[in-house]
Structure formats: C-alpha cells, structure tokens
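Of the protein chains in this complex, one is absent; all others appear in place.
Chains: A, B and C, in written order; residue numbering restarts at 1 for each.
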Amino acid sequence: MLRQKANHTNSNEAFSYLTKKRFWFLTFYKISMNKPKHKCEIVITFGDCDPAGIVFYPNFYRFIDRTFHDWLRQWGSHDAVANRFDGLALGLIDCGAQFHHVVRDGDILEVEMQLSDWRRKTFRVEYQAFVKGTLCLTAFEVRGLFRIIKNKIRAADISPLKDFIAP
Amino acid sequence: MLRQKANHTNSNEAFSYLTKKRFWFLTFYKISMNKPKHKCEIVITFGDCDPAGIVFYPNFYRFIDRTFHDWLRQWGSHDAVANRFDGLALGLIDCGAQFHHVVRDGDILEVEMQLSDWRRKTFRVEYQAFVKGTLCLTAFEVRGLFRIIKNKIRAADISPLKDFIAP
Amino acid sequence: MLRQKANHTNSNEAFSYLTKKRFWFLTFYKISMNKPKHKCEIVITFGDCDPAGIVFYPNFYRFIDRTFHDWLRQWGSHDAVANRFDGLALGLIDCGAQFHHVVRDGDILEVEMQLSDWRRKTFRVEYQAFVKGTLCLTAFEVRGLFRIIKNKIRAADISPLKDFIAP
Partner (left out) sequence: MLRQKANHTNSNEAFSYLTKKRFWFLTFYKISMNKPKHKCEIVITFGDCDPAGIVFYPNFYRFIDRTFHDWLRQWGSHDAVANRFDGLALGLIDCGAQFHHVVRDGDILEVEMQLSDWRRKTFRVEYQAFVKGTLCLTAFEVRGLFRIIKNKIRAADISPLKDFIAP
C-alpha cells in the first residue's frame, strides 16, 4: 500500500530517459498490476552489469524468467508442471521490455508478475520491477505449452494448464 | 538472393509454434529487411541452451546485442562511438522479440540487423535471425544515447549520432 | 551446528562422482572453513541449468563472485572499496573449483566464503557450497587489487586493503 503510493510520488523520476509523455499509458497499466500474483526480490550483482556500469539488458529477461519459475515452484518446478501436461516446457513465443530507469550493482530489484490474456495456445505474463519504489522495468512474456508432436515442437492447447495454475 | 527464396519456401515451417495467421504481417516485414545493414553468424553452443534443450531465450538478446556491437566496430567500438558524442552508452529503452522456431546446440544462427525509425532521442534496430534459411527470431531494440546530465542518465538528442553512423 | 553435523552424516554421498579417496583431504579442509566470513543463499533457477538439467558450470563462478561482492557491500560496494585504494577492481588472477554433487533447478545453494593467504599482491578467497547440507562445490579465487599504472593494469600492493577489510 505504502509502496504503491511511493511509486506515484516518484513517478516524475521514473521515466527519466525520455520525455514523460511517451509513457502516460503506464498510469493505467500500473492500476491493472496492483495485485501482483507473485513477487521476487533480486539483488543486482557486479557481474550482472556491463562496462557502462548498468545492468546488461538481456539479464532483465533472466530476472523475469526467474520470477516466473519461482512462482511455478508452488507446484514443484517448471518441469513438474510441463510434464503434467505432456509438455517439454512453458516456452516463449513473444516478449518485450521497456527500461525506465537504470539499475546498478547493489540495487534490490523487486519484480512483480501477473498473469493475463489466456488464449487457446498462449498466455501472457506481465512484469513490473522497482528499485526503492521507482519503476525501472515493465515487461511481458507470451508463453505457450511446447509439446513434441511428430518430432516438431508445437504450442499445445493450454486450457488444462489454465485450469491448473490459474483457475 | 538464393537465401531469401529459401526463406519463402520454408515459411510453412517457420512459424511452427502457432497457427500461421498470427504472423501474416511478417511477410511484409521481411520485405523491409531485404537489405540488412549488418550480418553476424553465431554458433549456438551447449551452454546457451536450457534444460529443455533449446536456447535459453534471454540469450537471444545477447546475440542481437552482439550483432549491434559488431556493426559498431567499424568505428572502433561501442565505447568509441558513445564517447565521441559525450555519451555513456547507446543504451536500451525498449525491446522485443518473437520466437518462431526452436534453436539448438550446434545451430548456426545468422543474425541480420537493419536500422530504422530515427527520432529525436531514439532509433530502432530491427533483427531477423535464421537457421539454414528458416526464420527463427524477429526482434527489435529501441536505443538512445545515454548521457549523464546533472548526475542522472538521460537520453540525449541523437541527430549528430545519426549523421555519423547512418548518414 | 546441526548443519555441520548433517554435512558429516551426508559425507558418504557428498563426493559421489568419483571414489571418495580422491577427496579425503577435504575433511581437513572443512575444518578450516568452520567459521565462514560470509554466507550467501542462491536459489538455482531453470536458466542456470544446461541441457543435461544441471547447473552449467561457469555459473558456479557467477555464484561465488556474487558471494564475494555481497560480502563487500558492508563497505558500500566493490566499486567503493576498489576506489578507496585507487584500484579499478579486485580482479581475478587465479581460480579453481571442484564439483562434488550435481545442483539442479530449485536447489537452494548455500555458499560460504572465507578469506585466507594474504600475500603482498594477492589474497585468496575459499568457498564451499552446500545443498541441504551436502557439499556440492569447493572453490577458490586468488584476487589482486588491479590498478592502472602507465596505461597497464597491474596488481598493486594490497597491505592497505588488508588492513581495511581483514584487519
């Protein structure tokens, strides 16, 4: 509660790379994220950063992927869930990220995730990540249930998966 | 030339995760990429892959970032270019990727990049990556020239940068 | 206390890759580590693992490096410590690791570190890492204080550093 408020107070700083206009829609976006499904705290370490002294951006995808897998652990593990539905993996089909504020060695990144937009073969995971209440990252993943069908990897129907993990 | 044709021949397989309809627009997209600015060949190794036996997806961002930096080497290095314009880095503001086909240990990933959409403070880099002519990845990065202004990192005007690297 | 005992109980399993004889000296080694300087708990995630389903071994070095940097945070950060002594970094000169037991997605790796063997230009950091009391990894780093001297990076005298971080 307090933290949500802090975010609003800091929002002038939050999108500091560019003019704020570009991200006005995030105000609405944040509202839809106010009940995160899962949170994961990641301490940024020296080796996560690049010669510019900030997190090397592919690592942000490692962090959100970690958050998703951390959430799956309530059912054992990613493997346990994928196997339960004869899948190889809950694999990636689409993803994206916006970087609003630099993140550095020693920062504690709080990643929040939320499920959204279940379709027949895909579902969407939304992420927001904060350092001390400042929004640093918004991201999403579109995942499917990868199954090996006739020696090819294909996205399977996910309705049984939805009933299980997001009833 | 031959390779572009091969892509079309293989396009039935190319978007095998999902129904093809989802990616019909890629047909047009590919046309706009037919003169890549730079190509980079990446041999996928065991350690790039995850327990599902396919490339761990954050690594695809490492590959496209590598391609961008490889292209910058014609002016010395990323550092040389950033320094020339009083910048800390050509940093990331936005990015995204779609995964059309699995990539595995031993695959030779051919990454093609193209610049597009220069704005006042950002430019866009488009990527396509193929294995043996099959489109496996489309991706983009929106980058800015990060400069330290009054102890904050901000995106600077990039018109001098554009004149230099994409006249 | 309980945990140390657990280690001894499990020690038959601990070096399961090879005959136990090879690691008899670890019994003594463990004694010297019974007062770790610092501990760091690392939750292994899917993306840390390779197609064999076990941690991709270079990542173990990321974990011990993280532990070392985590310990340095009591003085601000690695950068703060290095800068205080006109150094670029507390860089690596030598390192090594033995893998005693596989580590997998979901395992909680408890990394313990200890300083040892201060010399004029180098110091040694010893690591042990456990999963549920089973020794999985022993490792070491020999680090120096890298300083830029006449455009070259050289290991500087570390006695002032020792007085500061390990008096």
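Note that in this section a residue touches a chain if its C-beta (ideal position, glycine included) is under 8 Å from a C-beta of that chain, and two chains touch if they have at least 3 such contacts.
Quantities reported herein were computed from a predicted structural model and do not represent experimental measurements.
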item: Contacts of the hidden chain among displayed chains; value: A, B, C
item: Touch with the omitted chain, as defined above, among B:73, B:119, B:132 or B:152; value: B:73
item: Per the touch definition above, residue among A:58, A:91 or A:133 touching the missing chain; value: A:58
item: In chain A, positions touching the absent partner; value: 46-47, 49-53, 56, 58, 105
item: Sites on chain B contacted by the missing partner chain, in the whole complex; value: 43, 45-47, 62, 65-66, 69-70, 73, 77-79, 105-106
item: Absent chain, residues of chain C that touch it; value: 16-18, 50-54, 56-59, 61-62, 65, 79, 88-89, 91-99, 102, 121-122, 144, 146, 152-155
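The rule is short, and it goes like this: only the chains that are shown with their structure count from here on.
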item: Separation of mean Cα positions, chain C and chain B [Å, integer]; value: 36
item: Chain A and chain C, separation of their C-alpha mean positions in angstrom; value: 30
item: In chain A, residues with contacts to at least two other chains; value: 62, 65, 79
